[in-house]
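Here is the structure we will look at, set down as structure tokens.
For this depiction, one protein chain was excluded, whereas all remaining protein chains were kept in their positions.
First chain written, first letter: the chains are A, B and C, and each begins at residue 1.
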Amino acid sequence: MRARITVRLKKGLLNPEAKTIQRSLELLGYKNISGFDTERVFLIDLDVESAEKARREVEEMCRRILVNPVIEEYTIHIE
Amino acid sequence: MRARITVRLKKGLLNPEAKTIQRSLELLGYKNISGFDTERVFLIDLDVESAEKARREVEEMCRRILVNPVIEEYTIHIE
Amino acid sequence: MKPISLSLTREEVRRVRSLLGREPNKTEWAIIDVMWSEHASYKSSREYLKLFPTEGKDVVLGVGDDCGIVGFDERYAIAIAMESHNHPSAIEPVAGAATGVGGIVRDILSKGARPIACLDPLRLGDIYRDERSKYLFENIVKGIADYGNCIGVPTVGGDAEFDKSFNKNPLVNVVGVGLVERDKIIRGVASNVGDTLLLVGSKTGRDGIHGVTFASEELKSENEEESRPAVQIEDPLSEKLLIDALMEVYETGAVSGCKDLGGGGFVCATSEMVSKGGKGALIDIGKVHLREEGMEPWEILVSETQERMMLAVKRGREEEVEKILDKWGVQHARVGVVIEERRYIVKHNGRIVVDLPVEIITNPPTIHRRYKEGKRKEPEKPKIQDYEGFLMGMLADPNIASKRWIYEQYDHEVQTRTVIKPGMDAAVLKISDREGIALGIGCNSKHCRMDPVMGARGAVAEAVRNVTAVGGRAIAAVDCLNFGNPEKPEAFWKFKVSVEGIAEGLKAFGIPVVSGNVSFYNEADGTPIAPSPIVAVLGRVRLERIMTMGLREKGESIVVIGDTREEMGMAPVVDFERERAVDDLILELNDIGSITACHDLSKGGLAVGLAKMAFVGGKGFDVDIGSMPEKITVSEKLFSESSGRFVVTSAEAERVVERARGRGVSAQIIGEVGGKELSYGPFSVDLKEAEEVWERGLRDLLV
Partner (left out) sequence: MIGVLQFPGTNCDMDVIRVLREAIKTETRPVFFKDSNLEDLDGLVIPGGFSYGDHLRAGAIAAKMPIMSQVKKMAREGKPILGICNGFQILCDAGLLPGALAKNIGLKFVCKWVDLRVENNDNVFMRFYKRGEVIRMPIAHGEGRYVCDEKTLREMERRDMITLRYAGENPNGSMENIAGVANEEGNVMGLMPHPERASEGILGGEDGKRIFESMVRCISLK
């Protein structure tokens, strides 16, 4: 079972990395970018029987360590 | 048009971050992790008419600055 | 089965066959190919490196091991070494530069020393015009920063030059410095039969397979794709754990020898250790902990996976060592034993896959390269109409502008020893309560291109001068000789005369070389780099006597020491006799407390040197360049880059002049400290404005 966790900065928080990359793309001449954002993905292969169980376990990992709720939010996909 | 670019390290290359996170999850008691990997995602909103055009443009951005072809590979999704 | 492409010449192949009396198998060829490469064997450079003075009363461990060791006080010695990581950085700047830092730090660590500092001389392309050079520069600095910062070794100095000859082939040199108690020094030798060879650190992968042979070839653009397997990814956390774990392991006294796995990987480290010990090795390559599946013995033997070390552990004490490694989470494997017979034997699944005399592996034949004298470039004398504009242009030039953008990304204070921080002539690190070391760099690549002979001499002179300028007495040197393709007679000539020049200089100053590195094949598409023999000098300082370059008290006299000659736009003549007299004078003046600020003159000459002193001190000056007695133009007085000069400030300038006369050195009072202007006589500029231009010169070119 593979879980895909996508983590992004909370709305409203400045993402300086995204801003910098967007600016340099514009400098390179890409004029029609109306939005730019970045995310991080964790891919976890789990030896568990059910998607249910995988999700529960991964949910817990996110809360315990993978995500900092002060600045980040996340979504989980079980594949 | 929104493009989602997923970037990952090429196969065979060391990913120290993934290694460290996996080990610490194991330390926290998650015993059934059989694989762990990380990816980066760029989300680009583009004011172009066609998915075709968006893909072409994003493809170029990847080659020019978003991706380091020496160590990374990528996939593009137009949403 | 993947065929192995050999980089050996036909002559070398013949030689191997005749030495061995049979056809080597595939694994054996792979080993010899790597070990006989230029980068690992110094086969072109060896006979010239013998010219360097290598002995001295302070030398504890000289040329030939992973780093040099120089005595400091009764208890401590200083380990120092220098390496290049040019080719990897050209391909993948972050990883290339980072692994350069990692490699030199392990050289230091392997000798039982705790790494306490790095310096990073860099040569980059034309960042004004060339996008790729800018990308390389930003990422090389990032690679050094990310790695050095993480492992807690401060990067305390370096230098940076920009020239289009480095567009495709930047230079990343790194100096590593360590501190070791004299009786805890470990050598890169395995000489006790029965000792266990313990491989320590990261799992071995296919990283950097053939990294060494790759560094022994020219970079060709179409080569890039193929060279990719040579990329090694850095893992600074593993390095930090290696440092912490090994410092604890060394305390046990169970380690009889140690070497880092650098160029040439496993086979290089193990074969050299037993070769130096006059012994042989029996290796079970199947014991190596691997990251990838299906690796063949030859791949494991030559892989350059980072963050690995080889220990020779006294028989029976393995567990003691392994327990400490386990505590730090550092992996390890018993991969072989030292044997009496001087053979290098490798087993894999019970089958012998290598059986070679150690000497064949570690003693490749020397190559006598042909050389041909090259032409010297004519001076490029600019016609200066507008002094003020010319000066501002120089201050903004990335070669002269403030390097703050670089060193603020480096943690230069961790370990709480950094007394003189980056931005000055040399770094000073506190070693004991009263004494410290000074670390200075020298090499003007532009001068070396115009005149390799004077350029190389200048590199030694400048490195020593930088140490002198902070009050340090030079005690040892390391060098990294970066040149083009040695198979080309003109390139080889540049190398040869550079070595000769440096050797002569070091002899004149009475300081030995204790370690060094040669990097050839720095060419891209057939265009060689400006020759860059970079010299780093280690000095000893009394902490209560250190000098800095900032102007201090209004009214203090400004004195130029040394002769200014008509040498604008060219490589200045370097006369070691005179250099030495000037250095000795400065140290004497410092001893008697006559100097309040001191700076040596280099790029941009007197005009730029004075300006930097003003920026650092936040005080202006009022001098009259016209009053200098030399019969040369004002432009020359301002901008000539004549060697062997300092500017000092003093509250007792007459005494300074008198002492100078006593040593036959010229010294002229040209004005005094104070005000908010840089006032040169024929013209003046506003201090704040000029400083802004200098601070922004480099920064504004970058993100």
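Going forward, a contact is a pair of C-beta atoms (placed from the backbone, for glycine too) under 8 Å apart; a residue touches a chain by one contact, two chains touch by 3 or more.
Since we're looking at a predicted model, the values are computed, not measured.
Touched by the hidden chain within the whole complex are the displayed chains A, B, C.
Although one chain is not drawn, the whole complex shows that of C:S7, C:S191, C:T252 or C:Q409 it is C:Q409 that touches it.
Within the full complex, the residue among C:I31, C:V63, C:L241 or C:A690 touching the omitted chain is C:L241. Checked against the full complex, the one of C:W29, C:Y76, C:Y135 or C:W328 touching the unshown chain is C:W328. Although one chain is not displayed, chain C still touches it through residues 142, 145-146, 149-152, 235-237, 240-241, 244, 327-329, 407-419, 421, 430, 543. Listed for chain B, the residues touching the missing chain in the whole complex are 16-17, 20-21, 24, 27-28. One chain of the complex is left out; on chain A, the residues touching it are 9, 13-14, 16-17, 20, 64-66, 68, 70-71.
One rule holds in what follows: only the chains that are shown with their structure count from here on.
Inter-chain spacing, taken between the CA centroids of chain A and chain B, is 11 Å.
With centres taken as mean Cα positions, chain C sits 36 Å from chain B. Shown for chain C are the residues in touch with two or more other chains, of which there are none. Shared interface positions of chain B, defined as residues touching 2 or more other chains, are absent.
Across the complex, chain A is touched by residues 2, 6, 21, 24-25, 28, 30, 32-48, 57, 61, 64-66 of chain B. Against chain C, the residues of chain B that register as touching in their complex are 9, 12-16, 19-20, 23, 68, 70-71. Chain C makes touch with chain B in their complex at residues 91-92, 95, 202, 205-207, 228, 231, 233-238, 291-292, 305, 329.
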